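Notes for the one structure printed next.
Yeah, one chain of the complex is gone here, protein chain that is, but the others are all in their spots.
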Amino acid sequence: MNQTVISVSDLVKTYQVTKKRPGLRGSLVGLFRRERETFTAVDHISFQVSRGEIVGYIGPNGAGKSTTIKMMCGILTPTSGSIEVCGHSPQQDRKQVVQHLGVVFGQRSQLQWDLRLGESFELLKRIYCVEDSAFRATLDRMDRILGIRAFIDQPVRQLSLGQRMRGDLAAAMLHSPQLLFLDEPTIGLDVEVKHAVRDFIKEINAEFETTIILTTHDLADISELCSRIIILSEGKIIEDDSLDAIIRKVSPYRRLVLDFASTPPELHLDGVETESREGNRLILRFDRDRVPAAKLISDVTSRGAVRDLRVVEPDIEDIIRGIYRS
Amino acid sequence: MRLLKQFRSACRLAGSYIKISFAAELEYKASFLVWLIANPLQFFAGFLTLNVLITSFGGLGGWNAGEIAFFYGLGGLSHGLGVILFSHTWSIGYQVTEGKFDTLLLRPHDVFFQFCFSDFNLVGVTDLIPAIPVFCYGCAAVGFRWSPASVAALVFVILCVTLLRGGIFTLIGSIGFFAYRTQLIVLWLIISDKGIHYPLSIYPHAVQFLLTVVLPIGFLSFYPSSLFLGKELPLQLPGGVLLWLAGLALIFALLGYALFRAGLRHYDSAGS
Partner (left out) sequence: MKRLQPYLYYLKISAQKKLTYRFDIWSGLFSAALLLFIEVFLWRSLYSGGGTVSGVNLSEMLTYLIVSLFLRYLFSYSVDENLRHSIIRGDIALDFIKPVSIYGIYLAQDIGTALSGLCIFFLPLFLLASVAIQFPFPAAPVLLIPFFVSAIFGYLILWLLGALVGTLNFWLLKFGNFGMVQQILIMLFSGAYVPIWFFPEWIQRILNCLPFVYTYQLPIGIYIGRYGTGEILWGLGVQLFWVVLLFVLFQIVSRRAQKKVLVQGG
């Protein structure tokens, strides 16, 4: 079943920003006159997301990721273009749309700061009109995945960052949303909690077919979770594909690192380049589509005495950085 | 039938918001203490200062000490209620920069409804507490006649003035949607506070007109007190004080709501 959950077309969002003049003189002048300029945060973007997808929505800081997410939630109104989420416009039918949405902002908790965690859950239960039995069932499930019962009676302000994030994730799931927006959910978390968050995302995606849109700067999140990535830069979509396809497109090469017993032999193979040659070490770069790794290895080992070898995949971080720069 | 169900669930939600804000306030029992000292201190000291002036000069704008106590206490009662119910409108600009409205917009309920009920300010009780003895003293000093009719009128006046204050708070607070950092609400608090300090009769006619029609400060306590005490009004109000009060309360409440709506439309949340 390929049901469209989100459909965004030709979306634009511009802001008016006031320019500030430098210095005391500038401040004085600013008392009377102020210049405004238009800043385009999101620039004609279109995409569709199907039910059950996990989409990584990435890009450098200020690329317009959060702005898009806020427009999809109905928090911001687009300057132009259209959005449909779960069959409704988030601007016109905000209440219907948010009933199907769970949202977590990594940098901003939605829990009641002063009160114990459970109190926030109780409030959300009433806000979303969740039945008692469903509420208890969800809490049990969230406890199984995230272990929230361990700290449910502590005030939110006393929770560690990791505990608070787990609380926020559970809070976003209380009304069993079809669609989950996670804005930097792993920011500032230690390795173990990051792992728990990723497990959580995988589990709810598998169990409830929850569609997930994830923004993050942690590329491990992406490679581990996302079947699809949308890369945004300066408000425009520059890539929209699976991680594999993007890697193939941007960097179709792999490397073969070989250590020989003596000086490496000269090699002239089709689709293979010598990248470096240093002492007994030889590094070859080859096109993954044209040259199968197994064949290359057997070719090389027949020409000389190889002591050790490994195939190196391109580094995602380098690739993404390359895309951001271009 | 569906409407009734919606109404009941709205009431339940409002109830749990109120419960939550009480619980949150009780987390900070100790800091409540400072307010419990500061607000009554300010209230009583303001009252004391007025009495000192009345003693030195033999009256204030034609009002004697007992009448001033009635006037000052009545103003304090609605001020306390206004602070309890509406003080979160004061910080709309700050809440915008903190992304509070993001959270409210993510919930399947009306934003204004959530905003009104999501925060009760118990600190307002410390404004209310000192107003009660001053008002009672004023009632005794002027020989206020307690009857079902006069009590009903008193309750009506206090409710209207509270609504009027709430409407003005919302109106001014909603400017925070457009200019994040404004001191306008502080300005209003200072002016309205001074407004309840002194009876309107100390001002020249033009100022009295201004404080009646443009900034309805006269209605926060002066006109209602004049009505109860049978004082002559400096300005003629066709239709009577109560009608004007109710009308202004309604007008400002609606204006406040309208500007809040407009502000929400304008709302650009912080960050990208």
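Read from first to last, the chains carry the letters A and B; within each, the first residue is number 1.
Everything that follows uses one rule, which is that a contact is a pair of C-beta atoms (placed from the backbone, for glycine too) under 8 Å apart; a residue touches a chain by one contact, two chains touch by 3 or more.
Note that this is a predicted model, so its numbers are computed, not measured.
Peer 1: I'm checking contacts with the chain that's been left out. Which of B:Cys11, B:Val52 or B:Leu235 qualifies?
Peer 2: In the full complex, the listed residue that touches the missing chain is B:Val52.
Peer 1: Of the residues B:Tyr137, B:Phe156, B:Tyr203 or B:Tyr257, I need the one that contacts the missing chain.
Peer 2: Of the listed residues, the one touching the omitted chain is B:Tyr203.
Peer 1: Applying the definition given at the start, please give the residues of chain B touching the unseen chain.
Peer 2: On the chain B side, contact with the omitted chain comes from 28, 30-35, 37-38, 41-42, 45, 49, 52-53, 55-57, 60-61, 179, 181-184, 186-187, 190-191, 194, 198, 201-204, 207.
FYI, only the chains that are shown with their structure count from here on.
Peer 1: Go ahead and note the Å separation of the Cα centroids belonging to chain A and chain B.
Peer 2: Taking the average C-alpha coordinate of chain A and of chain B, the gap between them is 47 Å.
Peer 1: Show me the residue ranges of chain B that touch chain A in the complex, using the header's touch definition.
Peer 2: 9, 12-13, 16-17, 20, 23-24, 27-28, 99, 101-103, 105-109, 265, 267-269, 271-272
Peer 1: What residues of chain A sit close enough to touch chain B in their complex?
Peer 2: 15, 41, 61-67, 70, 73-77, 94-96, 98-99, 101, 103, 105, 108, 110, 112, 114-115, 119, 122-123, 126-129, 155
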